[in-house]
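Every protein chain but one is kept in place in this view of the complex.
Each chain gets a letter, A, B and C, in the order it is written, and its residues are counted from 1.
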């Protein structure tokens, strides 16, 4: 079972973890890996291009987009003076070669079809869609609306949330977690790992996301005048990240988990905040809760406990998760919060973190300032 | 006990309720009442001025503001060509006369001090702060941080949520509900009234508000660059609207109610969405839930069931509450939503609705288009 | 020549003009006129519905929309509890009757086709598009890209900017000005009327508009993530409101006028600010300029001189124009500004103002608070 070997928990130290301080210059001299991005014109795909432009050990050799095929990448990503052009999916596929790593930022059904064909050609795959996140093939019909074409791969795929689950350097297929899922799991895992919650009670998670979370979809309800100064819930209790969270938290806690998740659309471009509410055992205090978070998430460069409810602005453009939780003693509920950038730790940032692990690099390579400061 | 005589529940009819169709011309010929607004330069105060500018039976004769004393009201409220000037609180107080109605849009502690003095002068008072919403004087120390100076009035004050509680025409003091409280109560009351919830389990309410909800307060964290493209929780489990909701819902259900409420700041000007999560009895269906809402809220002009999760934009600038709820069968939780304008039904709109009831007018007077259309 | 009889200029008085204080009750007892709205699902069309919902002398009997045909108007316009449904253009057309007034909020080419057919059926028409604003048929090919199908009507059509041009009560066809045009003309007309500008020098107008100005068009570049935190110019020197402004200002000044106009898209929903720059005669002072504005615009209820550069927020949701101008002595340029709501005075508000004039009503009827205050 590849996906859920729980990663050893480390104590939170005061200084940055080792992986941060390993000299980047060592990295730089390493062999450069070729990366191919499928679905490069979506918000996550463009973010992958943007991050990898500064990565010292990876070169993007192709960026697929049927929408923008033929256009210069530099036209859409001004700070990266590259000659690369967007190319059709078919052409990029034909040009792939063994040893490359493919990053898939496409709809789940397209990924489910494409990934096996890329594996067959000898590439390794990091899939940003939900196509390989669930272990149970039947769940795809229920939550994604399609019959999974490659159920055998579901067992092989590694769930790429490296702070909680091991991502082996020899993995062939990484399922990059969903944006809401990443935040929800980060907010809940420490409570689960320390068995602080009343068992059996469902978790309530109220997710709030900026509009890029909906992808580059030209829909009436996503036009500026409809979103600005507006707020609404969507996919109440039916969001497709629900089973992914339940599966991951069950792996952490060793027990089945039930989640009641609702998504909300916020008038901003980027950022996710998930607020989780769940009953804790009588007597569990805020201090105990804080200690659980620090133990579970400590030592990971991209996970940070903050002393007040986290905001999305500080993590904008980063691969960080910021978490906070406290017990509300009147109701004996824990209120836990996680903030991420939906395009960073919620998509492209985490994909690059996984890419680093596949390459045996420090997981922060290319994701933190490279300077000496 | 004035505050919580539960108002008779009516069936939802297809046509607008009687109070909407009573000819406005009848109203117009009625005696005009003089209104005095204290705290007119805050967002709620200005909204009161704006609504009352078009009210056929009320004339605003004074608008107090220490901040803008001496300035023309028309400078701040362009669509109302009035000669009125903002005047200091002290001057306005001195000029008040028996028979007027005072609308207080001030901080709770200031209202708690001012309201008794206005009652003594023979005015009736609608207070938009929290100063008279709680029945238990001790709760003011816990939730508002001051010792209530007029605890005797807490029993007399009528809680002005007229869809649920009677507002008698002879009331002297109306406590206008809080913005979050109005939305939360609207979202929960039908479930309570129909006993659909598992008793004893705390209600979880996740409130989301535009920035005017914070009042006209010049704080670093409310500057545009800090709020735009940002999102955060605040007053986790400690929001002062919590006891007010518990008190109202206990009155509806006949049982104690515990609420775990968390507020979130949304990068928009106006609008509140409250998302409520609570376990329902096994077997309760979405259809049953919908029927409960229609029975409890039906017949009220400003309460509307909508068939999908409500948005704040459609209720912007109105006195409407829009609600929706459904059961999530996997977790047997109900997800209930209410959307309001925090300055409309959440403050000034509801205050005018209460004002109408004090004057024996149809409750929608001045709050809906006056045309024949 | 109907379009440009210059309306008598009045002195600015301190008190609201007569038209504002004429008792609304007189209006109310008047005969109710039936209005038909074509293109009711666009932003201007919806705003027309919203305003007319509160109009005491007009009833909207039909709202055409092919997009939303069959849906309840009240679903989109919550504060108006009407039974009206959106109906297809064709059906609404068939049901029109002599004596009604049609308000057309459609693309120019559709209006150019529809208006003559409505006139033939005995309706009067207020057209919110550009289809009848220009006197020269050839200009339609250059600026609008179509050959005008009814050039004979261009001479009959009245340009409905009533503060500057007479709108006779017996007009059959009113061309409601463009949003940018209204603001630009308001900002320039006083300078023109008082001959303060250096003749021959082109006017520079830099227009800035919220996104509803682009209409309800589902385009990639109008999606929320593309507009938020972004800013750009469009139709540089080629905006179709250019000839309309030149025509109107030539009528005011008695001389040809050349305008260099550029539009900019601002990340907000509603509001237009036009900034005009033009050389004034040597020696012209800010005081002289202010006097010119007050003389030209004074006495008009919806035109206001303000003592500092106007903002769009105060005129949001209103039919007001706010103007300010000053001379920059170092360059001897006048900087003039006009702020409007693009859906108010820039579209639906002004259309209702024109409708009032066609009905012989005070021009502010239904456009200002109806209360006694």
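What we mean here is this: a residue touches a chain if its C-beta (ideal position, glycine included) is under 8 Å from a C-beta of that chain, and two chains touch if they have at least 3 such contacts.
What you see is a predicted model; the values in this text were computed from it and never measured.
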Residue, one of B:128, B:227 or B:259, that touches the chain absent here: B:227
Touch with the omitted chain, as defined above, among C:64, C:96, C:262 or C:356: C:262
Sole residue of A:59, A:147, A:217 or A:285 that reaches the chain not shown, by the stated touch rule: A:59
Those residues of subunit B which, in the complete complex, touch the missing chain: 43, 210-212, 216, 218-220, 222-229, 267-269
Touching residues on subunit C - with respect to the absent chain: 202, 204, 206, 208, 210, 226, 228-234, 236-238, 258-260, 262, 264, 266-271, 273, 275, 277, 279, 309-313, 316, 326, 328, 330-333, 335, 337, 339
Absent-chain interface as seen on subunit A, which is shown: 16, 20, 25, 28, 32, 52-60, 76, 78-82, 228-229, 301, 304, 314-315, 317-318, 320, 322, 366, 368-373
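In this section, only the chains that are shown with their structure count from here on.
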Whole-Å separation of chain centres (CA-atom averages), subunit A against subunit C: 49
Interchain centroid distance [CA atoms averaged], subunit A/subunit B, Å: 40
Intercentroid distance (Cα basis), subunit C paired with subunit B, Å: 36
Subunit B residues counted as touching two or more neighbouring chains: 228-229
